[in-house]
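Note that this complex is displayed minus one protein chain, with the remaining chains in position.
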Amino acid sequence: MSTWLPNDDRPGADSDAGSLRSRAWDRFRFARQTYSRVVPEVGPVAYLFIAPFFILFTLFLAFPIAYTLYLSFFRYEGVSGDRWFWVDLGPIFVEVPQIAELQFVGFGNYVRILGDGLFWQSMFNTTYILAIQVPIMIGLALALAIALNASFLRFKGFFRTAIAIPVSANIVAYSTVFLLLFNEQFGLVNYALATIGAEPIAWLRSEFWARKTIIAAVTWRWTGYNMIILLAGLQNIPQQLYEAAEIDGASRIEKFRYVTLPQLKPVLLFVVVLSTIGTFKLFAEPYVITGGGPTNATITIVQYIYREAFQSWNLGYASALTVIFVAIVSVISVIQIRIGGDN
Amino acid sequence: MREQRRKDAVWRFLTYTFVLTATVVMLVPLYWMVVAASLPQELFIEFPPRLYPGTSFFENFTALQERANFVRSIGNSVFIAVVYTVISILLCSMAGFAFAKYEFRFKEPIFYVILATLVLPIQLLVIPLFLMMSQIGWTDTFRAIILPWLANPIGIFLMRQNMQSIPDALLESARMDGATEFQLFYRIALPAMRSSVAALAIILFLFQWDLFLYPLVILEDAANYTIPVALAGLEGTQRVYYDQIMVATSLAIIPLAILFLFLQKQFVSGILAGSLKE
Amino acid sequence: MSGITLTDLTKVYDSGAESVVAVEDLSLSIEDGEFLVLVGPSGCGKSTTLRCIAGLEDVTEGSIQFGEQTVTDYSASERDIAMVFQNYALYPHMTVRQNIGFGLKLSTSLPSAEIDQKVDAVAGMLGITELLDDKPKELSGGQQQRVALGRAIVREPSAFLMDEPLSNLDAKLRAEMRTELQELQANLGVTTIYVTHDQTEAMAMGDRIAVMNGGVLQQVGPPEDLYRHPVNEFVADFIGSPSINLLDATVQSGTLSGPGGFTYTLDDSGSIEGYERVRVGVRPEDITLVDDGENTAIVNVVEPMGNENFCYMELGDVEITARVLPSHRPAAGDAVPFSFPEEAVYLFDPDTGEALKTKTDEATDVAISA
Partner (left out) sequence: MPHNTNSMYGRRRVLGGLITAGTFAAAGCIGTDDPDGNGGNGNGDGNGNGGNGDGNGNGGNGDGNGGTEMAGSIEGWGWDVAARSLQLTAEAYEEEHDASVTVEEFGRSAMKDDLQTRLASGSGAPDVAMLEMVDGHSYIDTESLADLSGHIEDADVYDDFVPGVWEALSTEDAIYALPWDIGPTAVYYRRDVYDEHGLDVDSIETWDDVLEEGQKLPDDVYMLNLPPGDLAGVWRYQFRQLGNNPFTDDGAVNIHDEDSVTIARTMKELYDADIASMLEGWSSAWFGAYESGEIASLPSAAWMEGTLRAELPDTAGDWGVYKIPAFESGGPRASNWGGSSLMIPAQIEEPERNRGWDYIQWSLATEEMQMLMFDEFGLFPALETTYDNEAFDEELDFFGGQAARRLFADVAQEIPDYRFSVDTPEVSDAINTEFERMLRDDIDPEEAVMAAAETVADRTDRELA
């Protein structure tokens, strides 16, 4: 190879200034090079890249999921102390206990779901909360994002941070705060109502208001978070599109309708799908704030599953509920993506 | 023209009003939380409620520390969340890189199976997971809290979407420069994804931060409790010490708020590449 | 340094259901130090060929040799080549210095100090010394282009591969860089394969040009050769701007008749003996507007270029172009008679497109390696 660049192979070339440190670095570099040469490029590298993720996924998610699916065809009849499997090699002795005593019931659990009033109630509650909460939250988040994107607005950083800060609150912690804020006797919300002369509201004792309280809590925590994502989407819309629309004589609303919305669609879809899944999985808020009451008006599907599993020991039934739940949410997400996405 | 200017002024006013109202609504619960944390229990249930801080914050804090070493719990939560976030980012971006930039068999099905677990309520995984953890003797360890959720479906989704936006030429160029496939990943792809990584960091941190039932079941020693577990412990059958709980909640907000403040900008730009690339 | 030889190179993309042949049976040898331009319309396989040479794509069949050495199975990094990409592919998170030095750092055991020296030297050569500490996004397109070049040069590779490196620059800068690149290549004397879809660029830069279409190599040769003696209608059409005028004609004992009442009688019709139909090609510069002639076309538009005018005309249902003197400015709608010499006529087989006759003036035939 001919050389047209300086090639410093004079002896003593390493007396260059600062070379001591760089030589140390070099030694490290060469060692690494040697190492990467020794390690062969095994087969398709892609598998190496997904291997750690996939192994953990299989071990800790796929296995329990499969177990859940399996359990959903059984009735849990108590803890088993029996050995399920054992190995005896004299000095080496191994046994694997059977986890539970299960009785096969086929699709019995699934059939039971159909006639389970509380399941439908919890399904209804969840859908009710979802149908109000997600649109309100996304609407608010979008409106706030647009406001914060306005060129004339000052203190943007402050507003953005202030509005998004609720997401930093721990889920159990903030639920407790809402429990107290909406307290009928001494809560701040009723106090605020009193100052404007309104009657206090029995937030947590009325079906209507208890659901609204949950909605308020969830909306409070996640609006800012979604706003930030939408804001990012807005900032990515090319300014020329607005200028073109302006020249075409579009009003503010028309600009929103014909430029902002279509351009924002992928981000909006992302936010809607994630929020829907999130709200579907609502658990901690009703668990802490209303405990599912009053009269089961705020018990969510996940909370019901939890109750079946942890309070009534119906592990098999709870598993079947989970399977149904996952199926429903998946279908809804896919529908949302189909409707919202172009492909 | 004049008409237009007046309209603009009205619009401006409405925007400010809206943003200010939202800001107030968002901050009031937090403000009240801090006020409540600083009041003695008796004043707590007064009506009308006190609207300005009292002086009992440190008393309440001391009482809280005595009942449950809450500072320690915050430390535990931060430690767990940080370790989890770092490792999970690495795994998710490695896998996301493979899904974005390589072809292999069953690529699509595997990806969608992983993505589908997004809708899973993790509450139900608690029992089988606990079972596994106790079989291998990992109960009451942080690794038992961290490990199962490292393979995070949102993480792989986001990283795949974002990695797709890395130009192939960039990787090819590095290949010709003599980079190994792994070097491609950690010297080129990962650094180029800095803002996505920041966005993912927030998402992952938040996920781990909110885990409640699972750590409750796994952790035994009070010294190992995370924030939600410690909070749950504060609510017994007897009277609930809300003043202490408010101190706890006030303190618990700090770590995530700091993280959020630092990474907010990156969060904005980072989460986006993923959603736009659908 | 060494030449590059491709033998029967075939690249098939197999996506399960269907397979696409991107490059078919391509054989080509590039001399040591030569500047070869691979040109063709998009999707013709020129980039794939380049990527096969680079080692970024596996070859389905055939072999690649660098000098005496067969490198078909070598990975990109083992081939001792450097590549400049269309979008420069600068590492966004590294400074210019790190970008340029990255390859040396990864694949050589040069001490850091020496790498720095080399980077400095290259930067000096390209005039980007003061940009060394900037990040790519702070640079203009031309500057990024230089960094990308620098990154290739610093490795002192046995060959440069360039994939449309100038296409992202504006016209003026592109012209400048073209010259600069050529000079650089000439000075360094490194074998260079340059891919472009722009035939002007190809003509201007290449020692030789290889024209590809549909995955098949059409013709390789010096620019002049390709222009004057295309092997087929495709090459004739692709090379030259404005493109050659082409029309269908029937042959009747040496007389060609085409659309719009076009007739032309050949003195020497030996090359089309036995043909009933033929494709006729005439380059715009060979058409002269005359006061009186056998053929007449209707003027559509005249584009004044300053030193010459392009005159677009309609001849029946085909549009033909003439490059005329600036003094010739017929008005739109004018019917203008035109003529051209028989030496300038290209004739092509109407079915295969194969050239039957090319320019037959003083130029000597050059052996065409197909």
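In order of appearance the chains are A, B and C, and numbering begins at 1 in each one.
One rule holds in what follows: a residue touches a chain if its C-beta (ideal position, glycine included) is under 8 Å from a C-beta of that chain, and two chains touch if they have at least 3 such contacts.
None of these values were measured; they are calculated from a predicted model.
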Chains in view touching the one left out: A, B
Which candidate, B:L170, B:L184, B:V229 or B:V268, sits in contact with the chain we can't see? B:V229
Missing-chain contact, candidates B:V19, B:I74, B:I127 or B:I227, resolves to B:I127
I'm checking contacts with the chain that's been left out. Which of B:W32, B:F185 or B:Y242 qualifies? B:Y242
Selected from A:S72, A:N296, A:S319 or A:S333 as touching the chain missing from the view: A:N296
Contacting the left-out chain: of A:G115, A:G197 or A:G249, that is A:G115
Where does chain B touch the missing chain, residue by residue? 41, 44-45, 126-127, 130-131, 134-137, 139, 213, 216-217, 220, 222, 229, 232-240, 242
Since one chain isn't shown, list which residues of chain A touch it in the complete complex. 76-89, 92-97, 99-101, 115-118, 183-186, 204-206, 291, 293-296, 310-313, 315
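We adopt the following convention: only the chains that are shown with their structure count from here on.
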Considering only which chains touch which, how would you classify the arrangement: line, ring, star, complete or other? complete
Ranking chain pairs by contacts puts first A-B
Counting only Cα atoms for the centres, state how far chain A is from chain C in Å. 53
With chain centres taken as the means of their Cα atoms, state the distance from chain A to chain B in Å. 10
Using the touch definition from the top, which residues of chain B touch two or more other chains? 183
At least two partner chains per residue is the criterion; list those residues in chain A. 41
Complex contact set, residues of chain C against chain B: 51, 54-56, 75-77, 79, 81-83, 85-94, 102-103, 106-107, 151, 155, 163
Residue ranges of chain C in contact with chain A within the complex: 1, 75, 80, 105-107, 109, 111-114, 117-118, 121-122, 154, 156, 158, 188
Chain A-facing residues of chain B, complex: 11-12, 15-16, 18-19, 22-23, 25-30, 32-33, 36, 44-49, 91-92, 94-95, 97-99, 102-104, 107, 110, 114, 116-121, 123-125, 127-129, 131-132, 147-151, 154, 156, 180-183, 185, 206, 209-210, 212-213, 227-228, 231-232, 242, 245-246, 248-249, 252-253, 256-257, 259-261, 264, 267-269, 271-272, 274-276, 278
